[in-house]
Structures are given as structure tokens and as C-alpha cells.
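Notes follow the structure.
All protein chains of the complex are present and in place, except for one that has been dropped.
Here the chain labels run A and B in written order, and each chain numbers its own residues starting at 1.
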Amino acid sequence: MDLSLPVIHIQSIYPQMILVLFAIIVVILPLFVHNLKRELLALISVVGLVLAYFSLINLWGQNLTGFNGMIVGDNFSIAFSIIFLVGAFLAVLLSLNTVENEYLNYSDFYSMLLFALVGLLMMVSSTNLLVIFIGLEILSISLYVLAGIRKMRVDSIEASLKYFLLGAFATGFLLYGIALLYGASGSIDLVEIGKYIQANGFSGTFILAGAAMLLIGLSFKAAFVPFHMWTPDVYQGAPTPVTAFMSAGVKGAALAVLLRFVWTIAPLSKADWTIAIWIIAFLTMTVGNVVAIAQSNVKRMLAYSSIAHAGYLLVGVLAGSQLGQASIMYYLLVYTMMNLGAFGVISYLGNSNKQENLNLRDYRGLGFKHPFAGLAMAIFMFSLAGVPPTGGFVGKFYLFNSAIQAGYLWLVIFGVMNSVISAYYYLRVVVNLYMHEPEKEVAVPKASLGLSFALLIAMVAVLQMGIMSSSYFEFFRQAVIAMP
Amino acid sequence: MVTIFFFIFAVTALVSAVLMITYKNPVYSALFLILTFFSLAGMYFLLEAQFIAIVQIIVYAGAIMVLFLFVMMLLNLRQETRLPIGRPFQVALGSIFALILLIQLFFIVKVGLTVSKFGAFPPEKINKIGSVQVIGGELFTNYLFPFEAASILLLVGIIGAIILGRKKLPNEM
Partner (left out) sequence: MVPVNYYLIVAAILFALGVLGVLIRRNALIIFMSIELMLNAVNLTFVALARHLHSIDGQIFVFFIMTVAAAEVAVGLAIIISVFRLKGTIHVDEINLLRG
């Protein structure tokens, strides 16, 4: 048996390699240097992120495939990777605002965050289900640890256990789905499976059941209804920067995998899989928004709002067009900005160890006492609700537009109705900030420079993406998967 | 001969799986799970996947289950006074769900599958070369990237377990 090494193209995994390297540096450095300031650790992580960003940009347009097709460096994966890098960057800045030692050890925190990012990058940059699976597990294991990193707090560690048990449960379904798809097509590569489906039709129990179980597994990870039960508790229990990172990142990666999967079979058999996704999208939007109205805890409200946004993003998957893909990427970037921004304001207004100030009542009158945080929160809430001229409005417009062009008028009508419902609870936050007298003296800790910087970036980006949307959209138009 | 062994392993695996999810004491559950793993390893031998069979015994029965038992001893879970299983409503709901799933899975595999194109490794070829060598060869050529990625995964597992498992240090709050 003779072995020959396939073409590797090592530069296709430079971003992952850089991030792994920095994750290891961040975790090892405190062993040699004592009393390392967390700002320095954050700076090292940011350097890693920036280097990874440049190595990604370098790959843009080259369409490299590395490791015998295991790694696909197309623009699609690069665009998603950049969105995740932005999310991680903001999460690092957000983490600077918590009290010293709140995560016990910042080097652990940053290294796990970087490892989670490696997992995300792996998931989006492959069509091989084995690589996607390993990426997903790297991501999940880092997030289990991150959710429970405040291990002296009952709610944090309980969130971790809940996320872990349901996540592992979902992994079982995902794997069974992969096994069934493999059984039918004889391959674990999405492209090969797509070829098989195009030749034999989207039929046969193995393919149907395999696709369904794959969908269930991904739905658990991305928190689509009815697989969203873990979301509110986990989002509430996890540290705020982690919640923010995970709500945008995991969703994005699951959607990217779903897009790749759907795209390989899209042109052929629309009617078969679309009904399932239609129903999930509808339920996810509606349940997320309706339950969010009843929440008085802001973090929990944002958890349900993030479920609802997963539903909006699914509308773009349903469109099944390149326009839909670009819309999803655009909206995901806006969502990363506004969601991380909103969570940033939460950690701005509350210091998570002693007093979290998470109740809506705590926010009364804070808009005038803390003009910067108030303004930022107002902009993020308007954007989440989809009010022009913010990026949230334009993103929703693109998404719904792509769905209308694909003929899903009713779903878009429901989506718009949902946006109207959601405006109620988003604007309620703004009303509380500006139109109520404070009930009690709320102590707001001094915000760190990093956090203010993050809020500023997110605010500017949300507005800029609303006003100058076309340049961003053109960028994402170049990142869609080519016609199969 | 193979058929007889298959049925022995299958029945052992299924019976001990049932006992595993019904036994009250977690230690017994773990022991029955080990029995299931051994029967599965036997089935892998029947399927001529010798490498996987050995790894199954070493990793699952050897490492993973020992870790489980170790944690059980560490936590010193005496006979729990509470119900080992959930409320009747939950049990009914869970059973119905599992039954539906089972029927679906049955239906799926009953219909059977037609092989559109065979792969490059028929059992005879694997036997001739040796299953370890075939898998090793694939791992270091076509599957080089997942193989390296798995090392990152294990690193994350190690660091994560230490982060969560260690007691707080004196200088930490």
C-alpha cells in the first residue's frame, strides 16, 4: 500500500493556526509571568484576532482548497469567519468590564474564547461533515466551559450543565443524521451527498431521515423552536460577554452549515425540504417574540429576542438564492454588532458580581444619568426592532426581499408582523431608560475604557450599515456559494 | 457461526442497555453499560473492523467508563432517596417519544438501502492489508486535517476539564 500526501495548501488554515497559537500563548503565559494584568492578556488575544483577520483577507478570492478538499477556503467561509472574528473581538472588549477575578482567571477565559473561535472557523470552512463535526465539538466544549466559568455561582454552573447535557444529546442526533446520509450516498462530504441527491432525487428514507436528524441537531445548537428550551437559562447564567458571543456565533455557524447543505440540493427539490424549514422559521420567530414580551429580566428578554432573530435568518435560508445568502451574512453582521452592543450596555450598567441591575425597573431614568450608555442602548434597541435608518432595518429588508423574490409572501407577512410585535418590547427598554423617574438609587460601576470603545464601534457600525448598506452588501454578494 | 455470535452479542447489548437505563444504582448502570460496550466490540469483530473493536474496548470500556466509575466513587452517591426516574408524566412522555423514534428508525432501516456505488475498500481488501494499516494510511493522508484538528479538540478538553475541576486558588476570589 503506497501512501502519497495530498495537496495541502497550508495557508488555507493559517487563520486557525494563528488562533490556536494565541490561545495556547494566553493560557501558558501566566505560568511564567506572575501578576499579569488582564488588559495585557486581552491585548494579546486581540493581536491574535487581528493577525487571523489579515490572514483571512489574504485568502479572499483565491478559492483555495486544502488538505484534499477537507478545507474549503472560498469567500463564503471567509465572510462568515470575519463576522465571527468581529464577534470575538467585541466579546474580548466586553469582558474587560467585569470585576477583577470574576472569571477566576482571565487567561482561561480568553483561551477558551479563542478555541471556540477556531471551532467556528472550522465549521464554516469545510464541506466535509467530519471536519464540521469536529469544529462543532471544539466550539461546544469551549462554550460548555465558558458558560460555567464562574463556577462559584450556582446559576452559572447550572447553565453549563444544562447546556452540556442538551448539547451532547443534540450531538447524538446530528451524528445519527450524518450516519444515515452516509449510508445512502456512501460519502461524508456535503458536495458528494449533494451530487447523490441530484442524481437520485431528495427521496429515499435514508436521505430524508438523515437530513431531518441533521436539521434537528443543528436546530438544537442554533436554538430554533421547538429545540430552544435551553436558551434562556443558559444565556442568563453564562457571563454576559459569553452570552453575547455565543448568541451570534453559534447561530451563524449552524446557519452556514445549513446553507451549505441546502445549497447542494436546492435547485432540484424545493418543495420537499422547504415545508419543514418554513414551519421552523415561523415558529422560531413567533415563539421568540411572543415570550420575550413577558420577560422583565433584560438578559432573558434578549435571549428570547435572539431566538426570534434566528427565525428571521432562517427566512433567508428558505429563499434558497444567492441573494438570500448575502442577506443572511449581512444580517448576521448587523446582528453581531447590535446584539453584542446590547449585551455590552447590560454589562455597562451592571457589575455582574455584586449587582447585576438586570431588571427592567433598574433601567428607569438611567438614560439621562448615563447619556452614553443610554444612547447606545436606544440605538441597539431600535436596530433590533428594525427601525430605519439602522442596520437592523436594512438587514431585515434584504432578508424579506429575498424571500419575496422566492415566493414566500405569507412567511414575509408573518415576519413583518413579528417585527411589529418585537418593537413593543424593544421600545419598552427605551421608554424605561428615558421616560420614567428612577425608583431607587441604582449604583452603576465605572465602565472600563475597553467596553466604551466596544460600544462606540458597535454603535457606529450599526448606523453606518444602515446608511451605507450597499457597500457592505456588495462585499457579501461576492461571498455567496457558486451555483452547483 | 457468525449468525449465532451476532445474536448473542445483540441480545447481550440490548438487555444490558435496558438494565442500564432502568437500574436505580448508578454503579450498576455503569457496569451494564460496560457490558454493552463489550458486546458492541464483539459486533465490530464480526464486521471485520478489528481496529475499531480494540479501540472500543480500550477507549470506551477502559478509559471513559473508568472515569465514570471514578467520579461515582468520588461523589460517593449513596442510595439516593429520591425517585430514580422522573415523574410518571415525564416517563410516559419520554416513552412515547422514544417509541415514535424507534418506529421511525425501524421503518427507515427496514426499507433497506441500495448501494449506488461501492467504495474503494471492500472487506477482502481491508483484510488483506489489515484494518489498522488501512485506517492509519487514510488518517495520515486524506484525513490529515481532521486528525490534527482532533488534537486541538483534546487540548480544549484537557484545559477545559482543568478550568472547571480545579479548586479555587487562594489568590482568587
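Observations, loosely collected:
In the analysis below, a contact is a pair of C-beta atoms (placed from the backbone, for glycine too) under 8 Å apart; a residue touches a chain by one contact, two chains touch by 3 or more.
Model, not experiment: these values are computed from the prediction.
Of the candidate positions A:160, A:321, A:336 or A:402, contact with the hidden chain is made by A:160.
Interface residues of chain B with the unshown chain, by the touch rule above, are 2-3, 6, 10, 13-14, 17-18, 20-21, 26, 29-30, 33, 36-37, 40, 43-44, 46-49, 51-52, 55-56, 59-60, 63-64, 67-68, 71-72, 74-75, 77, 80, 82-86, 90-91, 93-95, 97-99, 101-102, 105-106, 108-110, 112-113, 115, 118-123, 126, 131, 134-135, 138-139, 143, 146, 150, 153-154, 156-158, 160-161, 163-165. In the full complex, chain A touches the hidden chain at residues 130, 133-134, 137, 141, 144-145, 148, 151-152, 154, 157-158, 160-162, 164-166, 168-169, 171-172, 175-176, 178-180, 182-183, 186-188, 228-230, 232-233, 291.
Throughout what follows, only the chains that are shown with their structure count from here on.
Taking the mean of the C-alpha atoms as each chain's centre, chain A and chain B sit 30 Å apart. Looking at the complex, you find that chain B touches chain A at residues 104-105, 107-108, 111, 113, 115-119, 129, 133-134, 137, 140-146, 149-150, 152-153, 155-157, 159-160, 163-164, 168-169, 172-173. Against chain B, in their complex, chain A makes its touches with residues 1, 3-6, 8, 13, 20, 24, 27, 66-68, 70-71, 101, 104-105, 108, 111-112, 115, 118, 122, 128, 130-131, 134-135, 137-138, 141-142, 144-145, 148-149, 151-152, 160, 180, 183-186, 196, 199-200, 204-206, 209.
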